[in-house]
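Left out: one protein chain. Kept in place: all the others.
Up next, chain A:
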Amino acid sequence: MANRTDPLAKSIHGTNPQNLVEKIVRSKIYQSTYWKEQCFGLTAETLVDKAMELDHTGGTYGGNRKPTPFLCLALKMLQIQPDKDIVVEFIKNEDYKYVRVLGAFYLRLTGTVADVYQYLEPLYNDYRKIRQKLSDGKFTLTHVDEFIDELLTKDYSCDTALPRIQKRWVLEASGTLEPRRSALEDDFEEEEEDKEDEQPMEIDEPNGREKHDHYRGRSPTRDRDRDRKHERHHRDRDYDRDRDYDRDYGRGRERDRDRDREGDRDRDRDRDRDRHRVRDDEYGRDRDRERDRDVRERGRRDRDRGRRRSRSRSRSRDRRERDREDGEYRRRRGRGSASPRGRAEDGGPRDEPKKRKEKKEKKGEGNAPDPNDPEIIEMNKLRASLGLKPLK
């Protein structure tokens, strides 16, 4: 197999490194012409040349999801597993932004948490533009720092699930990582100092914290204090971001719980339909009569054939309809104590076709959803959460 991993490659995150790219995407890459033509027999050195030729990033695009060259090269790196020094050189180089991005992506996939933060965070100061191919084949403009931010904070990038890494503040708390120092921090400090020089002793400052600072005046501990304040401020920001994520997570959980409740809802719906049936009884009466005639007629035919057909009739029901009803049917049957054959005797199947007819009837009438149907309410809730208009 030409696409097998280098036998000397170490396993990463417990598997073959190539498995870090999802199976479907991987097979798309193996099929792509860029992979076959350009990536054949690449080594760590020749791969650099190919990486220098890159002119956009992105995952897969187009109707049949062709992989971008960027993704092909990333998979190639996973396959041949270049040394860490080489990857670090990729990231450190200043001239080729796509080489840098490729290195960063690879390191994010394979590196340890400490390495990821150590080597990727300096790239937050790289504001160069990069082109990114979207899944519909159009290009969009991003920047290297945005891409890095995506790698560090999201769990999915370029159609690839990124391995989980701890949040920054977790690592800071455990001492693995120093608090991050933004490149803007010096600017902030200078600015603040300028401000203070302008208005040296203003007591009726509206901002409480500022006032506090001023009260303390020019004590020798002041500088250190301010440093700490900076640090805290910075870390607060990180916490905020994390909390945001937590909230998202919570929402996901809630939705799960909703789904758990589905059982209840189904029961509600059943009850609802029963009510409808009662209400619509006289309305469907002549249909009943029709059906009675049907049954009678069929009964006669059965008798003519001299064969019991009560079971086989329910079998030979129109298949599509049965598919539709199947779930509910089975559920209802499961709840009722009657066995399938028992039902046939106690008049169960009589209800069955009637309900189905009703359903069909409802669909025929302009397909207006019943606004009180719990299923519709649920669906509309879901649609609202996805930002769509309610069902018409």
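The criterion applied here is as follows: a contact is a pair of C-beta atoms (placed from the backbone, for glycine too) under 8 Å apart; a residue touches a chain by one contact, two chains touch by 3 or more; residues count from 1.
Basically, contacts and distances are computed from a predicted model.
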Name per UniProt, for the chain absent here [options: "Ubiquitin-like domain-containing protein", "Exoribonuclease phosphorolytic domain-containing protein", "PRELI/MSF1 domain-containing protein" or "Centrosomal protein of 19 kDa"]: "Ubiquitin-like domain-containing protein"
Residue touching the undisplayed chain, where the options are A:L141, A:A183 or A:L386: A:L386
Absent-chain interface as seen on chain A, which is shown: 24-25, 28, 60, 63-65, 135-136, 156, 159, 324, 363, 367-369, 375-376, 379, 382-383, 386, 388-389, 391-392
